[in-house]
Each structure stands twice: as structure tokens, then as C-alpha cells.
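Left out: one protein chain. Kept in place: all the others.
Order of writing sets the chain letters: A and B. Residues in each chain are counted from 1.
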Amino acid sequence: MTNAVEVRALGKSFGPVKALDDVSLDVSEGELFGLVGPDGAGKTTLFRILTTLLIPDTGSATVLGLDVVKDFWKIRSRVGYMPGGFALYPDLSVAENLEFFAAVFGTTVEKGYELIAPIYKQIEPFRDRRAEALSGGMKQKLALSCALVHRPDILLLDEPTTGVDAVSRREFWDQLGNLKASGLTIVVSTPYMDEALRCDRVALIHGGKILEVDPPHSIGARYTLPLVAVRGANRFELLQSLRKFPHARAVYLFGDELHYTDRRSDASPEAVAAELREYFASRGQEDVETRPIAAGIEDSFMELMGSAPPPPPRPTATAA
Amino acid sequence: MNLNALRAFVVKELHHILRDRQTLTILLMMPLVQVILFGYALRSDVRDIRMVVVDPTPDHATLELQSRFISTNRFRIVATSQSPNTIEPLFRRGSADIALIFDPDFASHLKSAEPARLLVAIDASDPNTGTTYLNYTRAVIASYQAELTAQNRRVQIVTETRMRFNPTLESVNLFVPGLIALVLVLVSALMTAISLSREKERGTMEVLLVSPLKPQQIIVGKVLPYLVLAFANVLTALLAAWAVFHVPFRGSIALLLAESILYTLVSLALGVLVAAVTSSQRAAMLTALLGTMLPNTLLSGMIFPIASMPSWLVPFTYVVPARWFIVIARGIMLKGVGLTILWRETLILSAMALLLLAAAMRSFKPRME
Partner (left out) sequence: MNSSARPTVTGTADATGGTDGFAVDARDLTRRFGSFVAVDHITFDVKAGEVFGFLGANGAGKTTAIKMLVGLLAPSEGVAHVAGFDIRTQRDRIRRNIGYMSQRFSLYADLTVRENIRLYGGIYGLAPEHIAKRTDTMLETLGLSSNADDLVGRLPLGWKQKLAFSVALLHEPKIVFLDEPTGGVDPITRRQFWELIYTAAARGTTVFVTTHYMDEAEYCDRISIMVDGRIAALGSPTELKEKFGADSVDDVFVRLARSATKGEAA
């Protein structure tokens, strides 16, 4: 099974800022691969190197077995690329946008229709509407259709769900699942941790470095410290109390609960949970639930980032 | 009125202005450049008037009058001849500004107090300078006549004038070729620059690059409509000039249109280059405006004659494409000349077009850096 994408020790800097630092990963054919990390992590820079728009300073990368520097023309005709922010022409209609991008790749909408139909059919009733008048979710579908219409061998989608509402985001990932089922290799970047669960494998990226690459459900496995979820009234007070607990390593808000990480790697999570209940009782904080939990993606990401606060401000990269 | 807030705002704006180095440079440099140009370089008074003298019967009277012209330090005799046939080619080629044609009996009539005739022919394709030449000429002749009269000689010099190429001194005739140049550069350079940089800003350029399209194809595809548009503009402008202002059309329209296309290609290439070196639409617009329109209006001879410019400024005019196009356009429209006269200017424009187009194609790299 050849690799659709191979990245080896990739490095890229913009002036003094290191956007990518020794990045290595592989994407297998037919995989739905997620690149998860916040703004400035290096996702867009990595995508631009894979789509041959930038040349790496160090290291190498291949897409579909072709070198991104030497064989870039060959790569460009086989890739479906959706840059961040949906590159669409606002003053052209839905149909005109699609026809244009089809023509650019030397094909027609008819030839690509079968592949894009499940997505395009949802916006086809609006085919004469100008792209600027579309909602975020519809723009997303149109941009995806434009990237697919020429039947690429691999899809590279840079933050396709950013700024789009929750429902459209879910539908989009459903579509990606369908596309993957037809055998298409897809690489997606996203800042939303929960979307990582929908990928076959995920690379966590932060500050230009890859923190981990694993199937989403395995990511928590490396979390070695006891993790306890705490629920109770007056969450902020609980948070402040927890931080004063002598063995606390990290305490964070987490939805409707708090996640507490203990410093002692040898302690058992159940014991820690019990200790915490006693601790709260002694401080007069009643009705607090504690229970050990397995680490999720976000927990792992934060742990890998370093539970110390993020480093002092440095100049931001010109491209993320 | 909250004075603290007001002061805070003023301070803030000062910071913005002082920290935007690019705009600041332009804001400080531009007035300076303009003061220098308008103060020293751009004049309407003329200094180097090139004169052709036709003197069938030279004698010391005609020579005396000629030396009066030379001693003003404004006139320069570029050719003398005994036959008026030499004048027209010189005018058409633009080698002379004014011709002084003595009647064969000028000297003898002068002595015998009969009317001594003199014909002054002036290249009035630029009616402003034409009028100035005429005024200077008349002044010299009048002072010569006054001198002779003071010597108690009765003399009568009768001057007839012909304003060649523009007998009614229509200034619109002056402006139309320059306006065509301006319109063309506006449509071609400015719009191309904006269109290309807008593509970059919107992010669609990224997608176009990651496709089988070569950058050259992208450029040609985006630029071609503007070529057609520019051509349509030239036709409209010429039509308006002819129908409404009755600007003469003495030469070949086909040649004029061909030269217009050539000039448009130069402007298009400039627009592409501007887009390649700027990073935003706003910067592209500013650069295109300052880099094309300003030299085209001030340094092309459209408004301020090149003949009046100081010698240090003249080399700068050579790189302004409009300068050559205006000579061509005026030549074709007002003087009715063709390629045999205008081949030099056409060659220069062609060379500019080839160089700039090659540079423009090269400037669009297949990658984002």
C-alpha cells in the first residue's frame, strides 16, 4: 500500500519565525487524515507545501509518489485543493464558479457530476445565485464541489469548517465520510478538536511541531497521569480550590465539568477521585462529583502542548 | 466634548501615519517631487525654438534679421535653404518649429521703402507653443523694424503667418492624443494591476496555481479582456474627437489603431508587473496610479512641452511610453505622416512592449514566494 503523502523532516521559516519544525508524517491511500491544531500551528504552511505553492527550507515531501519540488506540475493536475476561506468568485453564480473551475482543469461539469452530485445537489436549486449571497454552509458545499469536479486523486482541505455553523459542519464531515468510502484520500485541517474523532488518523500540531500522530481513539492512550472529571455547583470556585490541591498538575474548564490532572504518575485514578471528594468535603464544598476518566483528544492536546502556560509572546508567522 | 478622548485620537492618528513607512514616504516625497517639477522643470515658456530659414536672395539685411533672432538665445537656426520645398519635410519630421521665408526681393524692397514681405510658418500642432513662437517672432521683427525706423529709415516689413497643422489653434487637437494615451494607460495598467492583485487577495489565485494552468496562461486570460476594452475605448475616443470636436484625421487610421494596440500592450505589461511586486489591491492601485499616470501626464509632453524641460529632465522622458505614443498620435492625426517618419518612435515602443511583456511573464512565479 503506497503512501498518498509522505513528509520527512520538513522545515519552513518566514524570517525569524519557524512555521514548521521537523515535521514528519505519512498518509495512506484512501485514508481520511486530520491535521488538528489552533491558528498559527503551521497547518496552512504544511498544506501550501503539499500543494506545491511553497518550497520547504529543509526536508522533503511527496504527494501521490511525486516530489513536491521537482514534480510539481504533475501534482497540480491531480490534487483537489480548498484553501482556507473558500476561494470562490463572489460576483459569479454557483453554476458559473463550478463551470470555471471545471474548465481550468480541462474538464466539464457533466464529466464530474457523478462524483459531486451528493454535495452539489443540495445547492443546485440556487445555481444562479451569486456566490457572495450564499450562507457559510452553502459556500462550503460549493467550494468542495469545485475542488472535486475534476476527479482528483487526493483532496487537500485547509480549515473547511472554520466559521461555519455546527449543523453544516456535521453535514460536511458526513460528506467526507462518503467520499472516503469511494476510495478518495482526504487530508483535512481543523482547529476543532471534536472533529478529530471523525478521521481515520489524526496529527496534532502546535507551534510548527507535530505533537502526535495516531488514530483518534488511541491518542488518549499515552496520557499517563491520572485524569479526573469534577462536577459541582459554583464551577469557578471549584476550579480555584482544585488548583490549591497539593498534587494538582493542571486544572481546566471542560464543558460542564472540570478536568483535573494529578502529578503523581503512580497514583490510581480512583484513589485520586476519592481524595478529591474528601478534599472538597473538608472545605465545606458539598455535592461534588468526581470520577476518573480516559483522556480525550483535547486533554491529550493540552498535555502535549505543555501544561505550563503557553510561552511568552513572539512575533506571529506571516502564514499559519 | 471629551478633550482627553480627542487628544487620544489625535495621538493615535499620528502614530498610524508615522508608522506606515510606505505611505509616509509617498506623502512626503510627492509634494517635494511636484514642487521641483513644477517649479523648475515644467514650463510653458520655450527656449529652444528651431528655425528654418529660406532666403532666395541672401544679403546683409536678411542676415541682419536672422542674427537678431539668434541673439535672443531662444531661436536656433537648424537649416538654411534657398527653396521652400525643404520646409514641409522638416515640419513633418518634427525637426523644425518655425520657418522664416523671405520674399526674393526682401532686401531691395526694404531699401526702397516698399513693403518687404516675410512669411512665417509655425508648427502649431501644439497650439500653446505655436502661439508663443509667434509672439516671440513678432517681437523680434517688431524690434528690428523699430531699430531701423529709429535710424530714420522708412521701412515696412509685412509679415504673413501660417499656423501649420492647426490653423485655428484648437487646443483640443493638442489634448486628444494625450488623452488617448491617458485613457489607455488607465484601463490597461490600473485595471490589470487591480484585477490580478484582487485575485491574490481573495485566495482564488492559490487555487488557480494548483491546477494545470501555467502562470502565463492565467495572465493572458486575465489581460485579454482589457486589451479588447482598451481598443474599444480608443475607438470611442477617436469617434468623439472626430464627430464632436472635429479633430483632424490626416493620416492613416489603421496605423493609429495599430500603434494604439502597441501602446496598450506596453501598459498591460506594466499593470502585470505592478501586480507582481505589490502585496495588496490598495498598494497595487497606488503604485499603478503613481507609476503610470503621473509620469504620463507630467513627463510625456502631453501638457508641458518637452522642448521646455531642463536638460537633466529630458532623459527621464525617454522611458515614459506615452511620450513616444503622443508623438506618433500627433504625427498621424495632425500632420498626416506615416511609418516612414515615425519608424523610430514605433521601434522604441515595440522594444518597450517586448521587454516589459517578457518581464511581466517572468514576474508571475508558479509559486507563492
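Assume a residue touches a chain if its C-beta (ideal position, glycine included) is under 8 Å from a C-beta of that chain, and two chains touch if they have at least 3 such contacts.
Keep in mind that this is a model prediction, so the values were computed, not measured.
For the omitted chain, the shown partners it touches in the full complex are A, B.
Checked against the full complex, the one of A:Arg231, A:His247 or A:Arg277 touching the unshown chain is A:Arg231. Within the whole complex, the absent chain has one touching residue among B:Ala5, B:Ala150 or B:Ala243, and that is B:Ala5. Here one chain is not drawn; of A:Ala143, A:Leu157, A:Met193 or A:Ala295, the residue touching it is A:Met193.
Per the touch definition above, the residue from A:Gly40, A:Pro118 or A:Pro269 contacting the chain not shown is A:Gly40.
Along chain B, the points of touch with the absent chain fall at residues 2, 4-5, 7-9, 11-12, 15-16, 19-20.
For chain A, the residues touching the chain absent from view are 37-41, 122-123, 126, 135-138, 141, 162-168, 170-171, 191, 193-194, 206, 231-237, 239, 252-257, 287, 289, 298, 301-302, 305, 307, 309-310, 312-316.
As a working rule, only the chains that are shown with their structure count from here on.
Chain centres here are Cα averages; for chain A and chain B they lie 59 Å apart. Those residues of chain A that touch chain B in the complex are listed here as 48, 51-55, 72-73, 76-77, 79, 81-90, 101, 104-106, 146-147. Considering their complex, residues 202-204, 206-213, 366-369 of chain B touch chain A.
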